[in-house]
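Notes for the one structure printed next.
The other protein chains are all here in position, but one chain of the complex has been omitted.
Let's look at chain A:
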Amino acid sequence: MALEGAPRSPILRQTPRCLPIARQQGRRTPCSVLVDFQWKLGMAVSSDICRSLKYPYVAVMLKVADHSGQVKTKCFEMTIPQFQNFYRQFKEIAAVIETV
């Protein structure tokens, strides 16, 4: 059973461009660019291994473009505490990037 969250949001659609390379300890590691971000709030009710699951989760679908411009889809889920940590980290990033 999935409860629909906000409607799909295309606000992040953009054309991938040549990517700057992230450096870490002298090694060049490629970054991908986020092209699209969609989310869904679901409720796991029951499964074959656990009849009483009853937990909400946030499902995220990312579309990312690599250095060649090829777009891939990556999906993952977070429990509510995981999501809250994810959100908190993004707020920290926003606070830091604003001051740089």
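The rule is short, and it goes like this: a residue touches a chain if its C-beta (ideal position, glycine included) is under 8 Å from a C-beta of that chain, and two chains touch if they have at least 3 such contacts; residues count from 1.
The definition used in the following text is that contacts and distances are computed from a predicted model.
Chemist: Given the options "MICOS complex subunit MIC60", "Enhanced ethylene response protein 5", "COMM domain-containing protein 1" or "Septin 12", say which is the protein name UniProt records for the missing chain.
Modeler: "COMM domain-containing protein 1"
Chemist: Would you write out the residues of chain A that touch the absent chain, in ascending order?
Modeler: 3, 5-6, 9, 11-12, 19-20, 22, 29-34, 37, 39, 41, 43-44, 47, 49-59, 62, 64, 74-80, 82-87, 89-91, 93-94, 96-98, 100
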